[in-house]
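Subset of chains shown; positions unchanged.
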Amino acid sequence: MSGGGDVGGLRQRGGGSGRLDSRGRGGPRPGPLEVARLLTCVVARELMDGEIVAFGLHAELLLAAALLAQKLHAPNLSIRHGLRVERGADLQPAAWTSERAGRSHERVEYLESHDAILDVASPASPMRFCDVFFVGGLQIDREGSTNLIGIKGKDGRMKVRGPGSIGTTSIGTLARHVILFSGEHTARRFVDRVDYVSVPGWRHRAAAGLAGGPSLCVTPLAVFEFADGWMRLRSVHPHAAEDDVRRRTGFALPAGPVPVTAPPTPAEKTALEVIDPFDRLAAVDLAPDGGEP
Amino acid sequence: MSRAQRVCGLQEAAALARDGMVVGLSGFSYQNPPMAMVRALIRRRLKDLTIVSGPTSGIETDLLIGAGCVKRVVTAGVAFERVLTIAPAFRLAAERGEIEVWECDECIWHLALKAAAWGMPHVLWPGGAGSSLPELNPDLREVREDGRPYIRVPPVRPDIVFLHAAEADVYGNVRAAREAYLGRTFSEKSLALASRGPVIATVERIVEHEEVAASPERTLVRGALVVEAPGGAHPGGVSGRYVPDLEHYREYAGAGEARRRGDPVPYQRYLERYVYGAEEPEDYRRAIGGDRLEHLRMAPP
């Protein structure tokens, strides 16, 4: 099960600049760890006790957020990382890829065989896959639709082939709560209308006869919420400038004053030290500008 | 009379695949791709294959596309996780219109195989309504029943399935390593159940039948043809045996990206070195560096 949480830019990862180059409203420019920790807190605050939160593999920040929520206010939060229900108190190396942490399976409390995703997709089941599902995209639009399929050229044909919708479409349609998460905040990512729909937003859902839509979108610069099915700024992070955020968003946002995202509280900071003692969050791929030069 | 063994050689098994077939391949992202078999299929210069891999596929699919064997892919995605967001040969061939993509997600991929295994003409799935999937696939239709939207998913039925796993006995009982992933299966069983034709398993090691029969709950697939091919998932990993070779993935990704940007030489060199010029297992081992697999091996728990 891939949640698409880690699908970022179109470039090869690892070589980009990855810098945070927007000006803060005050205070010194934060490092990648500080930004990642802030986002971890932002996400954690959205997770409720007793819920099941799900995201794809390679999503350390979301995992950290779930662990933080568990520690602070949601002891009965279940964490679905891919098809595993995880337990454990801190952020460890990814379980199944190149890390050689042979003991990672000790963090698994329950797991599904891969095709069992069909069995648990229904949000009405006590064995449901999730209550809250995190989704990313190559493009995200104002109504909250995402696109991992491809980007059209001027001729209307597919110009850039995307990776594919991986695990996002069905669960993103069925989950009670969809939260969008993007490590990039550019006008290329945040577009007026996505070229293809991997997970439908408010209007595409309504057209298909489905109620609701994504509830939130978290980026390295800001948090969006939805009003009447359109994105608007809920808060801008302390290190970002509101006009810069608006400029980097490829569609018009309602005017009006926007609060600053609440920085990590002392309790959150303390818990984060336990969850991520080795600062693994510093390596999370957050490049607001898409890592371009 | 005694029971017949179901063991054969890599070439012999590869010869069961023919031009134009729908070929199922095991693997999820970096894990368990049947790469030794994929290289053997490429050396047979097969054409016009439909590849059913994944649901989220990796290098097994991309290499077959890059070598010109594929006309259609049934996949929820082809990607190399953090090494490369979009697999390069897949991207190039799709952008040039050289391959068709049956656009789905992981649930619908599994569902199409289930519909085949269960002998159903189609299945109505509540997920995916409102997405572009129905508009991109003429055979995926959005329909309504009692006012609710569903995607009508047709069966996808492989003609032949190749998978790679940790071990099997000589009678075709295939299983994963006990040491890791805790019985989690990827798509091995789904593909095998949906196949209308033979299921061929390359395995790290053929083990005693008695050992396999002592833990039947661990068997993923029965009735497979078995090919012993240690290291046969490289550069992918095998759950509980060895981790993926990300350095090799980067080498491949670099060659693929170079070709996508106009320089075909590195990719051609990759094919010569690791595929056409490495017909024997020893040749491949030498090409990747003699003790490479040892370095990737997972320590027993």
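Each chain carries a letter (A and B) given by its place in the written order, and its residues are counted from 1.
Heads up, the rule we're going with is that a residue touches a chain if its C-beta (ideal position, glycine included) is under 8 Å from a C-beta of that chain, and two chains touch if they have at least 3 such contacts.
These numbers were taken from a predicted model, which means no experiment stands behind them.
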{"item": "Copy-number formula (whole complex, one representative of each chain type shown)", "value": "A x2, B x2"}
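FYI, only the chains that are shown with their structure count from here on.
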{"item": "CA centroid of subunit A to CA centroid of subunit B, Å", "value": "28"}
{"item": "Residues on subunit B engaged by subunit A in the complex (per definition of touch)", "value": "28-31, 55-56, 75-79, 81-87, 90-91, 94-95, 101, 103-108, 110-111, 113-114, 125-133, 136, 142, 144, 147-149, 179-187, 189-190, 237, 239, 243-244, 246, 253, 257, 298-301"}
{"item": "Residue ranges of subunit A touching subunit B (in the complex, touch as defined)", "value": "1-2, 6-14, 57-58, 83-84, 96-100, 102-103, 105, 108, 111-115, 117-118, 121-122, 148-150, 158-171, 173-174, 196-200, 204-205, 207-210, 285"}
